[in-house]
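One structure coming up, written as structure tokens, with questions to follow.
Shown here: the complex without one of its protein chains, the others still in place.
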Amino acid sequence: MMYITKSMSFSASHRLHNPELSDEENLEIYDKCNNPNGHGHNYKLEVTVVGMPNEKIGYVIDLKLLKKIIEDEVVSHVDHKHLNFDVEFLKDIIPSVENLAKAFWKRLDGKIPDVKLYSIKLYETETSWVEYFGEKENV
Amino acid sequence: MMYITKSMSFSASHRLHNPELSDEENLEIYDKCNNPNGHGHNYKLEVTVVGMPNEKIGYVIDLKLLKKIIEDEVVSHVDHKHLNFDVEFLKDIIPSVENLAKAFWKRLDGKIPDVKLYSIKLYETETSWVEYFGEKENV
Amino acid sequence: MMYITKSMSFSASHRLHNPELSDEENLEIYDKCNNPNGHGHNYKLEVTVVGMPNEKIGYVIDLKLLKKIIEDEVVSHVDHKHLNFDVEFLKDIIPSVENLAKAFWKRLDGKIPDVKLYSIKLYETETSWVEYFGEKENV
Amino acid sequence: MMYITKSMSFSASHRLHNPELSDEENLEIYDKCNNPNGHGHNYKLEVTVVGMPNEKIGYVIDLKLLKKIIEDEVVSHVDHKHLNFDVEFLKDIIPSVENLAKAFWKRLDGKIPDVKLYSIKLYETETSWVEYFGEKENV
Amino acid sequence: MMYITKSMSFSASHRLHNPELSDEENLEIYDKCNNPNGHGHNYKLEVTVVGMPNEKIGYVIDLKLLKKIIEDEVVSHVDHKHLNFDVEFLKDIIPSVENLAKAFWKRLDGKIPDVKLYSIKLYETETSWVEYFGEKENV
Partner (left out) sequence: MMYITKSMSFSASHRLHNPELSDEENLEIYDKCNNPNGHGHNYKLEVTVVGMPNEKIGYVIDLKLLKKIIEDEVVSHVDHKHLNFDVEFLKDIIPSVENLAKAFWKRLDGKIPDVKLYSIKLYETETSWVEYFGEKENV
């Protein structure tokens, strides 16, 4: 088994805010991440898949294909967007890095031929990131 | 003469839009950077000052002081903010990376004791940045 | 389950030397790392915790809180220090990167609310690092 | 148990081409990676080993020794070489990043004293890499 | 005046060899860079242009346009190629990083509207690079 990773980037804005809480609670919980006009990041997204290399070709998966799927399913929907307002598949989700990773997993799981999706690693900044391995934790 | 640089980061959102132009013109010029709800970046800001090292101390400037001035004059005003709406000193400025660099120069020029401000380098992403040396171009 | 990581840095000096060995043995084992006056590094410390995101908030843990705990328990004690002499919780430990990772684990394990400490990754340089998962190896 | 990693680099050229396939098939499968004169990369190789720190010394393994073994067994054979023609242990292998990682594992497995080889991580570019844990997948 | 930089990458192979010298001289001068089958790199290319920001738009130049010109004039010709054999505009040039930078300058100078080409910075590895400012040295 081989684990192959493709890393991509996107630039987006978001606001951490739960409409079911009061403004005071939101500010206390999210602090500066609750700024009403939002703020933004250059997110880095690393998608890892696992499989056996095709013996004739030497690839687990063609990285151009993996990149195209990530672009089509995730990056094209979130790049240069406001994650609270502009993305259909993020409707009703508080766009924390945890919830984004989970939503991206759902977008990609089952869409990549011949391999299994292994993990989604999402960097909000160079010093903060999350890693998600799907519902059945397999690490 | 020695050139000393301090690098800092901030996360902000912005929208490129000139209200004097039509929506069509804005979209044609700024493309995805014109997204109505904005988008965001982890900006990296490098401030370079120039001076002679103090012979007794060995510093051109105490980097903790330089960092504090950049924090007070710039970073605290823009971090986790929307650059079009939340920043007094960016009012009426289209927040392109060029205009931000110029605005940050104005905030810092003359505020740093014992040295001359030499340059403002501002990264919007890891692959795009601007460098500004003040009105009298000196490179 | 989500794995959340916060990365922090500190600058410290150390000397690799076992007082129970002769000077000749120390020099042979540790080579230039045995330099009597020590040497130093910009260490990078990555602390990963694991837990379920809070449904109402979207966080596994507030990263500001995680950062504060790492700062209070580890970084404030070792930054700009000599690891052989200045740090109470490193007394009688040879400050190899392995032993440091283990000592940092002990400082942090059980101190972070609502999550489980998962791993300590400690970089001595950009090309050398150690990762530790606690006594019951769980990878 | 501690996981220790040493990272090294090498610059090499390669061509993805399976001589058992037609030129048309090769071009369709490998696209620009099939360029007859080849192309090249600065590969980054991260070798992770696992073991218990020696109590007297504080090391799992002396990193200078680990570096020397990686240099002798792998890097000296592939650096500044064409991977299709110049490397004895890559004969008859399509030099995809997957097959390289596997070949490097075979070169290193059993050669590093006192520890177990845990993983080979090989970056072809900053945004594409593979990780291999040996035949019995152990993650 | 503002200095705007766009950074791009390409992967290529090359061989340092002067056909007017003997094989022995070539080997002595270029050492492992003279390997007959060549070797390769992930080159990083930073193109800096200088100009005044357009007051209405806030750009010195649209970075998408700058990227397209670099792609069309340079990157599309050299990416996944052998620099000694596959590139028309590198014919009869020894593809040292110095000569490549000069050749890329010639490809780009005069092709970028509204701004002046200021510098070409070309990284062969993360620790070796060249910077070129055109024939009239202007730094």
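Miscellaneous remarks
All chains are identified by letter, namely A, B, C, D and E, in their written order; residue positions are counted from 1 within each chain.
In the analysis below, contacts are C-beta pairs under 8 Å (C-beta built on N, C-alpha and C of every residue); 3 or more make two chains touch, one makes a residue touch a chain.
Since the model is a prediction, treat every value here as computed from it, not as a measurement.
Mapped onto subunit C, contacts with the missing chain fall at residues 9, 11-14, 32-33, 35, 37-42, 79-82, 84-86, 125-126. Residues of subunit B in contact with the chain left out of this view: 1-8, 48, 53, 56-60, 62-64, 139. Mapped onto subunit E, contacts with the missing chain fall at residues 16, 18, 20-21, 29, 31, 93-96, 98-99, 101-102, 126-133, 137, 139.
Convention: only the chains that are shown with their structure count from here on.
Look at where the CA atoms of subunit A average out and do the same for subunit E: the two points lie 34 Å apart. Shared contact sites, meaning residues of subunit D that touch two or more other chains, fall at 126, 139.
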